[in-house]
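Down below is the structure, laid out as structure tokens.
Omission of a single protein chain aside, the complex is shown with its protein chains in their original locations.
After this line comes chain A, so read on.
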Amino acid sequence: MQSASTDIAARAIGIIDQLKGKEGPLLPILHELQDEFGYVPQETLPLIATALNISRAEVHGVFTFYHDFRDHPAGRHVLKLCRAEACQSMGGAALADRARQLLGVDWHGTTPDGAVTLEPVYCLGLCACAPSAMLDGEVIGRLNADTLEEIATEVRL
């Protein structure tokens, strides 16, 4: 039987091999790894470095630069709340405070039961139906306190 880490390595190498022929393959590879595992396992970074013939430091530098990539799994659900100006103009800041209170976590935090991770996002392009949010990739417009409470309950079921 394979151990978990060799399994991760095997799956990662499959992804890397498939994408390394692209021009500028590093971001597509990191995205694909995150899609596959839900995060970018740190043991895959040296594998990427070897395949692309760049240094580990370079891969680490890129991985840490971008807000999207995580080095550990998120909660079962990910709630992204827009904090940008258009959403603020419609009461977004108060909703953001309420969300942190309801879930008992700060930005980037995951509830202790692993149910949900709260992330800030700076604009979902839904500025004409602010305040907006995204729950597991589903867009939500004109968010209000009631909907937020429903979401907070739903994600913990």
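Note that in this section a contact is a pair of C-beta atoms (placed from the backbone, for glycine too) under 8 Å apart; a residue touches a chain by one contact, two chains touch by 3 or more; residues count from 1.
We adopt the following convention: contacts and distances are computed from a predicted model.
Considering only "Formate dehydrogenase", "Fe-S cluster assembly ATPase SufC", "Spermidine/putrescine transport system permease protein" or "ABC transporter ATP-binding protein", the record for the omitted chain gives "Formate dehydrogenase", by its UniProt protein name.
Contact with the chain that does not appear here is found for just one residue of A:L27, A:A51, A:L102 or A:A115, A:L27. Touch with the chain omitted from the figure is made, among A:E43, A:E85 or A:E149, by A:E85.
Within the full complex, the residue among A:D7, A:E43 or A:D68 touching the omitted chain is A:D68. Residues 23-28, 30-31, 52, 58, 61-62, 65-69, 82, 84-90, 121-130, 132, 134, 137, 139-142 of chain A touch the missing chain (whole complex, contact as defined above).
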